[in-house]
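Below: one structure, written as structure tokens.
Heads up, one of the protein chains got dropped from this complex, but the rest are sitting where they should.
Note that the chains take the letters A and B in the order they are written out, and that residue 1 is the start of every chain.
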Amino acid sequence: MSALAVELGCVAALLATAVIGVAAARTPRLGRVSVYGLAAIVCTIALVSAAGALLRQEPPAEIVLPLGLPWLGSHFSLDPLSAFFLVVVDLGGALASLYALGYGRHEHAPQRVLPFYPAFLAGMNLVVLAADAFSFLLSWEFMSLASWALVMAHHREAANRRAGYVYLLMASFGTLMLLLAFGLLAGTAGDYGFAAIRLAPHAPWIATLVLLLMLLGAGSKAGLVPLHVWLPLAHPAAPSQVSALMSGVMTKVAIYGFIRVVFDLLGQPDWSTSGIVLLFGGITAPIGILYALMEKDLKRLLAYSTIENVGIIFVSLGLALAFQANDEKLPAALAFTAKLFHVFNHSLFKSLLFFGAGAVLSATGERDMDKLGGLIHRMPVTSVVFLVGSIAISALPPFNGFVSEWLIFQAVLQSPQLPQWGLKILVPAVGALMALAAALAAACFVKAYGITFLGRPRGPATSKAHEVDRFSLAAMIIPAALCLFAGVLPGLVMDALAPIASDLLGNRLAPQSPLAWLSIVPLAESKGSYNGLLVAAFIIVSASLSYVAIRLLATGSVRRGPAWGCGFTDPVPLAQYSAAGFAQPIRRVFGTLVFRARDRVTMPPPGDIAPARLRIELHDQVWERIYAPLANGIVGTAVRLNRMQLLTIRGYLSLVFVTLVTLLLVLAIWT
Amino acid sequence: MHGLAFDISHSLAGGLVLVSFMMLYQDRLTSLLNVFALHALMLAAAVAWQAFIQDAPHLYVTAAIALIFKAIIIPVALRRIVYKLGIHREVETVVGIGMTMLAGMGLVALSLALMLRVTADADALAREDLAFALSVVLLGLLFMVTRRNAVSQVVGFMSLENGLILAAAGAKGMPLVVEISVAFSVLIAFIVIGIVLFRIRERFDSVDVSQLDVSRGERS
Partner (left out) sequence: MDVITDIAVQGVQMLLVFALAPLLTGFVRKIKARLQRRRGPSLLQPYRDLIRLLRKDVVLADNASWLFRAVPYVTFAAIWVAAALVPTFATGLLFNWAADLIVIVALLGTARFFLALAGMDVGTSFGGIGSSREVMIAALAEPAMLMIVFCVALVVGSTHLSTVADHIASTEVGLRVSLGLAMIALVIVALAENARIPVDNPSTHLELTMVHEAMILEYSGRHLALIEFGAQLKLLLYVSLIICLFYPWGIGVFGAGPAAYLAGAALYLVKLTTAGFLLAVFETATAKMRVFRVPQFLGAALMLGLLGTLLLFVSKGL
């Protein structure tokens, strides 16, 4: 049986699981075990089959099912690109299902989650498999609606209802853009199969327009600034396993859509469009992480950090486009591989971190970091895996996040080969923005980890917390191990990704795994190389050496005492640094520009014992400058149009009459 | 042409751009004047080097004018004015140094992208000199736009003019008479501005040029 048939079977199985979910929702325990257990098994099967197809480098396969539009049918295909994204989707799906086997116990409204969860997974799989515009859009919409239902699972909270509303609006906007893009692609001939679109020639202006529409459509789903507003509202509102899927996987499906259209269907891009993509990505990355730094809700912080990573991915997309437009095949393959690597990495560590946040939430009932603290003592395993995720996402060696960013930097360094002056100057500037984002990400995760897991407990819920169940722990340990694996042996991952680049760009990086010591050399030895294995081994060896030496030379004794408060011992844990306090220096440096941040201190006069108050004002400029005026404009127009509902009969008649005459006039002038 | 001679003129012109950035970074008037003197010194060195490699003795005169007037007389005179006005301790409120520097970077990128594209077939040295000179001029303008104090604006104007001289020195063809007349016109401008400064001070008790808007009736 071909891999494609297995994948489609898995989708069918997931849809069947959704039906079971409807039926079994009345009995929470049975429903949970059957739905999440089945989903985990099906996703694992799909994962194995997709990974097999990718590693064996199977030729692209296509199936036409007699569904959907009668003259079109539904095309599904499996080529290396979709196989890779299936791996990302199903790995995330399997982990999230495993996690939910334990975590789902805390769900108080299972009937609102169980049916939609497998449907959401099925939708994401279908988007990646679809091979004609109609099934693609249908699956895309299905995925959006299923995830919307999951966002609305806890709809009694007003914030979640608002999140669902904004999400629905933005998702519709995105789908509209995709619809227009595919309409332009199909042209007047109206052939909606991907194979036909790929062969048809596209006029340059159409290609540019399609790229822009895709940037809006896929970018709004992925969370590109300024289309990101729904993401930090919707992702944290869902149950944690769904947050992990939405952040770690669904944004990747959006990126898949962008790659599929821009790199596969459009053909040779124009260099100026790559500049636009670079600019969007370069702005998104630091802005996203600055938002994350200002946040004190753990899950929202993670959602904002997703925006940063999407920015990084779009930067490398832009780089790949720029090199491709100038026929620099090898750097293009480098940037492209780096991007896929980052897609894979981000799906791993973002799922891991959301699982960790969910574990903290279920153990303490808190998402507000200012009420947490000291969890490293209460939740030892969770704190270790969360630390791994934090290091990996901060792009620090020897974990995987560093490797993909290193590859992107290597691609940035190839910018002098580009002939256009604009790109030559833009690319290093974008590189600086990326470096800024990476450094801020490290700051952000020092804050997230330090406030949540370190220090002393800030609230009563935290001091009674205990470690989560075994399923959740297993679901967190697996991605943590994979993060380390991909960081230490990046050559294997890069080799697995190589056929995709050769398929779409016509060139690939040299095979990495035969190289001595398993190091990676993306372009040439003289240009730069990295060996994760050796660096990790070096760190471990020198740490152990220093440990042994210290044991031999120094006393091993330890005394415990109260923390030294410099003469002022404060027994109140609230006097510790808070999330907002930690971000204060960065807020002062960057916030005044990005958020128009202002601190207002109300100090009581001397002698008065009232507490001093500090108020921080932050303005979400994207919301205030773009969305609020837009919403006001729409509401204003609607109010004005509302009068049309209260006309007299004569009024209505004259309206109809005027319309008719106008149409006739148009017809008369046109023909 | 290439080799060391090229490298030195390249470094001097690049140094001029760097000193322009240093001027943007300053927020005290006295240190600003020091940096401005450095700017003129750099210009004199750059022009003298051009004179040497182009074998054009009249450029030495230009260099000497730059050295004597701009690096010594004008900074000293401005310093005296600043002390006389009693504003030598004032920290000028600048529109966010970080933002100004970023804008400056953008301007340098712009002038490089423009000049290198326009002068694609010119001599490498002249091409580079023009790119740097345009950067210095734009940075001088930026400096004038972002400062409130009249003394800083004078300094910004002078640094802008330094950029013009750099361009002229690189372009191999500006007669000496023009240069001398430019130098003197700058000197006269300086004197006029100096007098105006005292008048402003007398009338408004400040050299913040935004005060002038009031007398024009723009602000009540």
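One rule holds for everything that comes next: a contact is a pair of C-beta atoms (placed from the backbone, for glycine too) under 8 Å apart; a residue touches a chain by one contact, two chains touch by 3 or more.
Since this is a predicted model, take the numbers as computed values, not measurements.
S.K.: Could you tell me which shown chains are touched by the chain that is not displayed?
M.R.: In the entire complex, chains touched by the missing one are A, B.
S.K.: Quick one: which of A:W205, A:Y547, A:W623 or A:F657 touches the chain that's been left out?
M.R.: Considering all chains, including the one not shown, the answer is A:Y547.
S.K.: Which of these, B:M105, B:L164 or B:A189, touches the one chain of the complex that we don't see?
M.R.: B:M105
S.K.: Touching the left-out chain: which of A:A163, A:L302 or A:A443?
M.R.: A:A443
S.K.: For the chain left out of this view, which of A:R112, A:R456 or A:H619 touches it?
M.R.: Considering all chains, including the one not shown, the answer is A:R456.
S.K.: With respect to the chain omitted from the figure, which of A:L145, A:A429, A:A474 or A:V622 is a touching residue?
M.R.: Residue touching the chain left out of view: A:A429.
S.K.: Which residue numbers on chain A touch the omitted chain?
M.R.: 373-374, 376-377, 387, 391, 394-397, 402, 406, 409-410, 412-413, 416, 421, 424-425, 428-429, 431-433, 435-436, 438-440, 442-443, 445-447, 449-451, 454-456, 517, 519, 525-531, 534-535, 538-540, 542-543, 546-547, 550, 553-555, 557-566, 570, 573, 575-577, 581-586, 588-589
S.K.: Over the whole complex, note the residues of chain B touching the chain we left out.
M.R.: Counting over the whole complex, chain B touches the hidden chain at residues 3-4, 6-8, 10-11, 13-15, 17-18, 21, 25, 97-98, 101-102, 104-105, 108-109, 112, 116, 124, 128, 131-132.
Note that in this section only the chains that are shown with their structure count from here on.
S.K.: Can you work out the whole-Å distance between the CA centroids of chain A and chain B?
M.R.: The computed centroid separation for chain A versus chain B comes out at 48 Å.
S.K.: Mind listing the chain B positions that touch chain A in their complex?
M.R.: 96, 98-99, 109, 112-113, 116-117
S.K.: Can you list the residues on chain A that touch chain B in the complex?
M.R.: 421-422, 425, 429, 592-593
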